[in-house]
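This structure is in structure tokens; I'll ask about it shortly.
In this view, the complex is presented without one of its protein chains, the others remaining in place.
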Amino acid sequence: MKKIEAIVRPEVFQELRESLVHIGISGLTVFEAAGCGNQKGKRGAFRGTTYELPLVSRIKVEMVTDDHKVDEIIEAIIEACGTGNVGDGKIFISQIDEVIRIRNGERGKEAVL
Amino acid sequence: MKKIEAIVRPEVFQELRESLVHIGISGLTVFEAAGCGNQKGKRGAFRGTTYELPLVSRIKVEMVTDDHKVDEIIEAIIEACGTGNVGDGKIFISQIDEVIRIRNGERGKEAVL
Partner (left out) sequence: MKKIEAIVRPEVFQELRESLVHIGISGLTVFEAAGCGNQKGKRGAFRGTTYELPLVSRIKVEMVTDDHKVDEIIEAIIEACGTGNVGDGKIFISQIDEVIRIRNGERGKEAVL
């Protein structure tokens, strides 16, 4: 199984959600975040403090999925979240060794669905 | 070392915390999250916006631990967080290559304790 982490602009999240449901992905977890990419910036705020190095508001979407769905999900993220402007975000793919459904202890690919 | 990520209902968190301490696990990090599993839903809210596709409030608990403790931790999570109802959450297990204790630069299994 793979974990797909997408760090995206908050304003594209609803469109991403709809695209993912469209390709059969309903299981996901979302986190509020702040981040910085390559942009040379001026100032920003996080937790009430002003930083010389700006942080912008981002959302991280985490999805654990079967290997064969990864490419389709990447395409859906690029389609829904890409504006062509700097700051569109990043996708990180990593290995997940085991998944367990807490309700019944079910493991593996069946637990992802 | 392994990372155990448990996405659970907020209301079971205190019981989980106590169970983990009971089996000797005190190091953990907790995040507020929102998520969706397999449920076919109606509406929900996240960051003040209403979504057709509902997100429910969840907590993610992250623990990095020695390999031999993983099964015991999974059992403790299922015991503390399983209600038998849909939406009880998921556990994801993955590999951690290195751990460093920032206080003294200590690495490896000793740094996890």
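Observations, loosely collected:
We call the chains A and B, going by the order they appear; numbering starts again at 1 in every chain.
Here is the rule we go by: a contact is a pair of C-beta atoms (placed from the backbone, for glycine too) under 8 Å apart; a residue touches a chain by one contact, two chains touch by 3 or more.
Here the structure is a predicted model, which is why all the values come from computation and not from measurement.
Although one chain is not drawn, its touching partners on chain B can still be listed: residues 3, 10, 13-14, 17-18, 21, 26-32, 64, 94-105, 111, 113. Considering the complete assembly, chain A touches the hidden chain via residues 2, 6-8, 31-39, 46-47, 49, 51-53, 55, 58, 60, 74, 77-78, 81-95.
Here is the rule we use: only the chains that are shown with their structure count from here on.
Chain centres here are Cα means. That of chain A falls 17 Å from that of chain B.
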